[in-house]
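Just passing along the structure, written as structure tokens.
Removed: one protein chain of the complex. Kept in place: all other protein chains.
Presenting chain A:
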């Protein structure tokens, strides 16, 4: 379990200037719907973009605080 705000701040710290939204999908604070809009994704494949989003969440994914994430990445609005 991890608070959605904490997930959001992990992402914002990792992607300065990015537009980040995190929604608790199940109300159990372990399944999150994550949207990240950032220029850093430009020219990257989808898999590279998703791997980049997983980096700051790795510890929480590994120790089980996060069970599942749904990721959506964009380079602009």
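By definition in this document, a residue touches a chain if its C-beta (ideal position, glycine included) is under 8 Å from a C-beta of that chain, and two chains touch if they have at least 3 such contacts; residues count from 1.
As a convention for this text, contacts and distances are computed from a predicted model.
Per UniProt, the protein behind the absent chain is "Glutaredoxin"; the candidates were "ABC transporter-like protein", "Glutaredoxin", "Energy-coupling factor transport system ATP-binding protein" or "Peroxiredoxin". Those residues of chain A that touch the chain absent from the view are 46-47, 50-51, 54, 58, 61-62, 68-72.
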